[in-house]
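Yeah, one chain of the complex is gone here, protein chain that is, but the others are all in their spots.
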Amino acid sequence: MSLLSVEDLVVDHRSPDRPPVRAVAGVGLTVEPGEVVGLVGESGCGKSTLARAICGITAPTSGSIDFEGRPVGPLGLRRRDPALTRIQMVFQDPFASLNPRRRVGRQIADGLRGDATPGELLERVGLDADMAGRYPHEFSGGQRQRIAIARAIAAQPSLLIGDEPISALDASAQAQVAGLMRALAVESGAGLLFISHDLSVVRLIADRIAVMYLGKIVETGPTAEVWDDPKHPYTRALLAAIPEPDGSGTLPAELPGDVPNPAAPPSGCRFHPRCPHVMDVCSVREPVPRDGVACWLYDSAEPAAE
Amino acid sequence: MIRRLPEAWRRPLAVTGLVVTAAWLIVVVAAPLLAPYDPLAQKFPRLRPPGGEHWFGTDDLGRDVLSRVLYGARLSIPLTLLLVALSVVIGGLLGACAGYFGRWVDETIMRVADLVFAFPTVILAMAVAASLGASLRNAVLAVLVVSWPAYARVTRGLVLGLRTREFVLSGRLLGFSVWRSLRTDVVPNVAGPVLVLATLDIGTQLLLLSGLSFLGLGAKPPTAEWGAMVASATQVFDKWWVGVFPGLAILTVVLAFNFLGDTLRDALDPRTARAIKERAL
Partner (left out) sequence: MTILAIEGLTVELGGRPIIRGVDLALESGNVHGLAGESGSGKTMTGLAVLGLLPHGARTGGTISLGGTDLLSLSPKEMNRRRGSEIGMVFQDQSTSLHPMLSAGRQLTDHMRHHLGLDRRRARERAVELLGKVRIPDPEGAFDRYPHQFSGGMRQRIAIAIALACEPRVLIADEPTTALDVTVQAGILRLLRDLCDDLGLAVLLVTHDLGVMSAVADVISVMRDGRLVETGPRARVMRDPADPYTRELLDALPDRSTP
């Protein structure tokens, strides 16, 4: 049994006097204990909505989310089922992830399990134990993010989710914080779902990568395979667009066009209007994931036109 | 926050506000000791101009204006403070619920608030006071009816922004109930701005309360109330001292609390605090 198993999840954002926007349009995803899964995709692809649905902040429209065999329901008025507090999340904005009016030690103690002290947890994330008495404004962004991680791991989670936890940090802190999250999750046997738009960092820490485009996962596979031999044209475009700091002055490849409006997604494969390998079938029928890739290019069974 | 306070509080307006407020609070406590005469005694010659015996003169019924102004502070200032405190509690609570729970709770509370906002404040307060019957207590109720929605709206906005803040969400994920989340994460972060609004509002509400008394909808004669005193002065328009001194009392209290409110806002808002610092350099 997987630690986390998401099946056919659909999440709609509803707002009055506008059609609902389908942010997540049927996603299946699993995370095993001790596994680090990197979820990548561009802004607006629904990766954050997926993360929020998994920990119950956003209510799904349909589909199922099972954590350690029990369904995850949305947060209600009462306190959360203690079994579900084993899912913890580290958020994007280090300046919003801590209460500015409480000492960090007390915040770390909020969900504390076991006999570790806030000071010890601070040490585990690479800070000094005696910083527990300080307020959040006395720390830098990178330090705050470490404190947010300490707060999350204090609850001894078996699934840790990072929702763009490094994108607001300085370049030098990014790799460190990402590495820290991996190390803490792996050593405690927890699963880590690490969400980022930065493939080059995800590549460093993830065992498996899932690539999301417009509410769907288009490709998933072991990190090295996806990096070395990306199958889906979108994954390829994403990798080719990363500028390399090699000093050669090579301009990264451009992916023409804009991300379509998720309220009115294209027919068939959602990537077909921007795809360099578009075929007739692509605009008609949606590809089914096969060996981790949802693309007609890799569907050996000849598609029957409708 | 504490470290930012001194710069903002050192400005001349802030000091003025502090000193004047402190002076009025002393008057509230010590009016019987400071007032030279009984504020209700009608035993002096009428309409005496200010002089050695009666610093502020006497009014049309032969009462000492200075004593009446000092005793008036005992009435107006504590009453206004109570009024503002009640507005903050009622409006803040309703606004926090509207913002945190959303949906029908929000709809109900905010539509009622909109209803109040739809009328001009003074006219609505007058209508409420008149329909309840003219008395000081009813005037306070009337002001309360028109003043809570401002707090509800501000609190709702702040809570709405906070509710989706990441530390509030992460608290919920760590097992906070809604009430604990409100108590530890929401309320302390809303308190500052609401406090600023309340301080700025003290002047407005004092003015409204005095205004109702001025119109005969609040304190009844012979009570020493500033609004009512200004009203009675309109009968003897050429004797300026009867109306000017209670008027000045209202003016100084309103200004002092406004200065305090401004200072408090600057002290709590890091951006303004920085601007003050830069100007000082």
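A and B are the chain letters, set down in written order, and residue numbers restart from 1 in every chain.
Definition applied: a contact is a pair of C-beta atoms (placed from the backbone, for glycine too) under 8 Å apart; a residue touches a chain by one contact, two chains touch by 3 or more.
Just so we're clear, the structure is a prediction, and the values are computed from it rather than from any experiment.
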Residue touching the undisplayed chain, where the options are A:Glu42, A:Asp66, A:Glu123 or A:Glu225: A:Glu42
From A:Ala59, A:Leu77, A:Ala183 or A:Ala241, residue that would touch the chain that is not displayed: A:Ala241
Contact set of chain A toward the excluded chain (per top definition): 42-43, 170-172, 174-176, 197-201, 203-204, 227-228, 237-238, 240-256, 258-259
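Here is the rule we go by: only the chains that are shown with their structure count from here on.
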Centre distance in Å when chain A and chain B are each reduced to the mean of their C-alpha atoms: 50
Chain A - residues contacting chain B, complex: 55-57, 75, 77-80, 82, 85, 87-89, 91-93, 96-102, 107, 110-111, 148, 151-152, 155
Residue ranges of chain B in contact with chain A within the complex: 165-178, 180, 184-185, 188-189
